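Only one protein chain is missing from this complex, and each of the others stays in its spot.
And now, subunit A:
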Amino acid sequence: MRLRTPLTLGLGAAILAATAAAPAVAAPGDAMLSVLHAVPDTPVDVYVNGELTLDDFTPGTLAGPLELPAGTYSVAITAADAADASAPVLGPIDLPLAASTNYTAVAHLDAAGAPTATLFTNDTSATAAGEGRLTVRHTAAAPAVDVLAGGTAVVSGLENPDEATLNLPAGTVSAAVAAAGTTDPLIGPADVPVVDGQLTIAYAWGSAEAGNLALATQTIQVGHSAPGGVPTGEVRVPEDGVPAGFIAGGAALVLAGGALVLARRSRTTTASDRSAA
């Protein structure tokens, strides 16, 4: 068990980066933007800089990633039958996207149940060998929550719209969300894969009052790391093809096997030369 398990809590930034099928990165320097619709019950249209970009975008779906040159983009969300972006139900809001950065913009409810949007930055740095990364984001109309893994709180007091990121040994985590300070699941438990070289993002969304709290997930392929070494030499391998026992066994045995030893020695010499090269 590795004990260096960083746990960081962060405010604000977050996203959905990519689906498994999507490329991790586009042209060098482009920002990657995914969009998650996490407002229950309401299909919408999404306009980016006045252009219809997502039509009849339904709750619980994830779009993207869009590959965008760095810059600030104006996003407006309208009713699904709107003719244009002139009467948004949310926004327009400015999304400042930095070069070579991976974002997820989430339309969701705030803690009180009003529609809002949050731009999250996804941590796409390489995972350590044997580890995966899990980010949890509170985007639900609900009070502070704890995130439970295997029934034990691993993130405590997470509030809308905050996030927490954990680097964990690769495997499967049985994850659940409970009201802060409790262990009775509001969402889950669900088996969440923790994959070496992958960022998995879990969103708590919906409304506690409406009884539709749910889990949404996004996965992004990020860099991985090679192992620190391959320690495959527990003991020194006996040389010359003579089992160690023979050496202890006495000269007679060695003489008896002389022809065989000579034959193998020439081959060993060749190998040594190659090793030295």
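Quick notes on this structure:
Please note the rule applied: contacts are C-beta pairs under 8 Å (C-beta built on N, C-alpha and C of every residue); 3 or more make two chains touch, one makes a residue touch a chain; residues count from 1.
Note that in this section contacts and distances are computed from a predicted model.
Considering only "Cytochrome c2", "Cell envelope integrity protein TolA", "Putative secreted protein" or "ABC transporter ATP-binding protein", the record for the omitted chain gives "Putative secreted protein", by its UniProt protein name. Considering A:39, A:54 or A:76, the position touching the chain not shown turns out to be A:54 (whole complex). For the chain left out of this panel, the touching residue among A:116, A:160 or A:221 is A:221. Where subunit A meets the missing chain, the touching residues are 1-3, 5-13, 16, 19-22, 24-25, 28-29, 33, 36, 48-49, 51-55, 57, 60-64, 66-74, 83-84, 98-100, 102, 121, 124-126, 128-130, 149-156, 164, 166, 168-174, 190-198, 200, 203, 214-238, 243-244, 267, 270-271, 274-275, 277.
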